[in-house]
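Apart from one protein chain that is not included, each protein chain of the complex appears where it belongs.
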Amino acid sequence: MIALFACLLLLLIGLYAVVTKRNIIRIIIGFSLVEYAVNLFFALVGFKHNGIPPIITHLGQSRSNFVDPVPQALVLTAIVIGLATTALMLALAMRIYEKYRTFDITEIRRLKG
Amino acid sequence: MIELYVLLAAMIIAALVAIEIKDLLAAAVALGIVGFSVAIMFILLQAPDLAIVQIVVETLTVVFFAAVILRTTNSDTTVGGFRRELVLPTVVYVGFGLLFLLVAGQAMAGLPGFGNPTMLVAREYIALGLERTGAGNVVAAIILDFRGYDTLGEVTVLFTAVVGVLTIMRRAGRKGQGAEGRG
Amino acid sequence: MDARFVPLFVVIPMAAAFLIPLLAKLWQRSADLIANAAAAALLGISVYGAASLVTESQVLVYRMGGWAPTLGITLAYDHLTALVALAVNALGLCALLFSVRYLDHYTGRWKFYTLFMLILAGLNGVTVTGDMFNLFVFIEIAAVSSYALVAFGTDFDELEAGFKYMVIGEIGGTAILLAIAMLYARASTLNMAVVSQVMAGFGRTPLFWFIVGAFLVGFAVKMAMVPFHAWLPDAHPSAPAPVSALLSGVFIKVLGVYAMSRVMFNVFGLSRANAPAFFNLLLGFGVVSIVAGGLLAYVQKDYKRLLAYSSVSQIGYILIGLGIGNYWGIVGALFHILAHALGKGLLFLTAGSVEHATGTRDLDKLSGLEKSMPVTAWSYLLGSLSLAGVPPFAGFFSKFFIIVGAVSAGMYWLAILAALFSTVTLGYLVSVVNRAFFVRKDREPTAAREVPASMVIAMLALLILTVALGVGFRPVLDKLVGPAAQNLIQGLGYARAILGG
Partner (left out) sequence: MRGMSLIVQTVARLLAGMLFLFGTYIVLHGHLTPGGGFAGGVLIAAAFILVSLAFGSVEQTERNSYTLSSVVESLGGVLFVSLALAGYAAGTFFFQGAAAYGTGTPLRLISGGIILPANIAIGIKVGAGLFAVFLALGASRFVMKD
């Protein structure tokens, strides 16, 4: 239970950076933290006390104390999606820097409303 | 499970460093520390598949961050020092965070206890995985056979991001538009 | 009836997206062909699917890989799916046809088409899926490609709007993932039908409401309801016009409204009778969206920005329709999904053709375009009449049904507000006609030529559909929208229909 709370705390730290920081790279870092927190939360959900990895290495092996494999499969997908979004955000950040010569969003804001 | 909590504490400290340190490259490295701690955590959680993917993804993430930061700038002029305009948002945010933790705590009381997953479908996957798909790795059986359609989606998201990066890095978006502002 | 056609909704655009980069290396213009052919095929199967549902009227279930519902991913195709798929693919085809010449201004033609096909794949995937996690994956496909397309012009505003949109949108996506994690922890399964049965056994605990809340935040960001709308007025105008049409016309409705209603009604079994607070919340958000979006639209000087704020306002109508929660309210909301998709898509295409012809979208710089661009001007006028709810166009019927729903639920103030703000809608939409299309006293008409034939055809097609939907509302209502509303109202009955028996 404490582990799940620690995860949510990590999520809040990342969200804090996204909400209050003004540097674009810092916002992306905060967003990555949020992502890690959610992935870890999902992985913790499948943990089983005294469990072993869900991999069958020899026939006739006992499978009763395998940990839950489903969250692992889903988090795998989520990690890849996270990498994809981070790469795209970085590309946007780099082009913004090339145009505006700064990462500070208060100097960038040209759009109104 | 004491090592789990030690790692979580280390992660939170590294996360705080990552969002507060002035040098962006150092912040990216701190982010890397968090990511690698997550990978170790996955090993502790008996998820070797996740650990491998997390390690390679984290390496690549730090490489991407470093590539961008080295091509632009690593000094962040917006952090450090006391800023009056940040006081109110921070207080509001801390309030929101406490409220969120309180509500989430209430909600999580309804979850099955930590370490005792229900495993409704998981049991079937474990029982049928080897016989029906022929794969010894149950996680691989799920991601590429039982739920292969998800993986098709996942690969497509990555493809989308690659095409997106190539799109955004074009020299000029419109014809006849100069390469202004570039150096 | 055979459900074998259902995976084609995803396979066709995905295969097209993978093929375009390959073939465009050999022949530049092949991208135009592949993309339009794929969109036409998608529209074909949507029409085929809707037609066969109308004759046989049952839920079609497709099992991916042949696995039974708990093990594998199932796709489900019912009237609601058919309705949304028709809206997506009709608008998709028109927008692609419009793009062929519109893209003459831009570089990177094949990248545009690849990303556009990926958006269509994501939207269709969200529409047909019957699995919680699969929903998230396809939401991300659609969202990630839309971030790149918003920044497609790579100019100052576009990059900035793209980044802002991406950060806010991804926070929404992460909220949905967190909700799914919590849901899996409790229900321990992912198939929507099975989840709904398992969750029904646990009752309305704090956990239940936490999951509902996290989903609501995620979908609220995707549908841009006030106060989660901050990204939309920047993102939609920045995208190329065909993409704006798709984003405002169907994107926010599929990722936001459709996904939300599917999850809330069919998975969590919420209805006005058993969760009045949730539905009142939707009503509240809807009213705020209508008022704020409508008033902000009034003060805009940018053609597309005005239309974007109007989308926020129109999403509010759909929300109050859902929030009323009775048959007529939901019918009105679903009818408005169709009417607004066609109408707003048409208006954004006219914005694109004005920009194509004159090079600006600043309403203060335009004048007298009716003379030089009659088709665009008349398309705009009729489209805006439809959106504002003037009979006999499609938008009239959706607002009429919503008002009928409000009155029959005894919410007279809501009926009055909906009627009142449809005149506000008419006001700001027609102000564009005054400013851009009629000759102003103090100013010479802007020099322009009507846009090329393919763009004209795309606009006329949408115009004809809008008119047809209004004039022929009766069969659409009886055969498609009515049963689709029943799909939502049945709530947990959805699980029985999917799992059979």
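In this document, chain identifiers A, B and C correspond to the written order of the chains, with residue numbering beginning at 1 in each.
By definition in this document, a contact is a pair of C-beta atoms (placed from the backbone, for glycine too) under 8 Å apart; a residue touches a chain by one contact, two chains touch by 3 or more.
Bear in mind the structure is a predicted one, so any value in this text is a computation, not a measurement.
Across B:Leu111, B:Ile126 or B:Ala161, the single residue that touches the chain missing here is B:Ala161.
Only one residue from C:Ile34, C:Ala50, C:Met64 or C:Ile290 touches the chain missing from this view: C:Met64.
If you put the hidden chain back, the residue from C:Ala15, C:Leu381 or C:Leu460 that touches it is C:Ala15. What chain C contributes to its contact with the hidden chain is residues 4, 7, 11, 14-15, 17-19, 21-22, 25, 62-66, 107-109. In the full complex, chain A touches the hidden chain at residues 53, 55-59, 76, 80, 87, 90-91, 94. Residues 48-49, 51-53, 56-57, 59-60, 63-64, 66-68, 70-71, 130-137, 139-141, 143-146, 148-149, 151-152, 155-156, 158-159, 161-162, 165-166, 169-171, 179, 182 are the ones on chain B that touch the missing chain.
Here, only the chains that are shown with their structure count from here on.
Averaged C-alpha coordinates put the centre of chain A at 28 Å from the centre of chain C.
With centres set at the average Cα position, the gap from chain A to chain B is 2 Å. Shown for chain C are the residues in touch with two or more other chains, namely 133, 137, 140, 144, 147-148, 151, 154-155, 159, 162, 185, 190. For chain A, the set of residues that touch two or more other chains comprises 45, 70, 74, 77, 81, 84-85, 88, 92-93, 95, 99-100. Looking at the complex, you find that chain C touches chain B at residues 14, 17-18, 21, 64-65, 67, 70-73, 104-108, 111-112, 114-115, 118, 121, 125, 133-134, 137-138, 140-141, 144-145, 147-149, 151-155, 158-159, 162, 182, 185-190, 198, 202, 205-211.
Interface residues of chain A, counted against chain B in their complex, comprise 1-10, 12-14, 16-17, 19-23, 25-26, 28-30, 32-33, 36, 39-40, 43-49, 51-57, 63, 66-70, 72-77, 79-88, 90-95, 97-101, 103-104, 106. Interface of chain B with chain A (complex): residues 4-5, 8-9, 11-12, 15-16, 18-19, 24, 27-28, 31, 34-35, 38, 41-42, 45-50, 53-54, 57, 60-61, 64-65, 68-69, 71-73, 76-79, 86, 89-90, 93, 97, 100-101, 104-105, 108, 111, 113-117, 119, 121-122, 125-127, 129-130, 136-139, 142-143, 147, 150-151, 153-154, 157-158, 160-162, 164-165, 168-169, 181-183.
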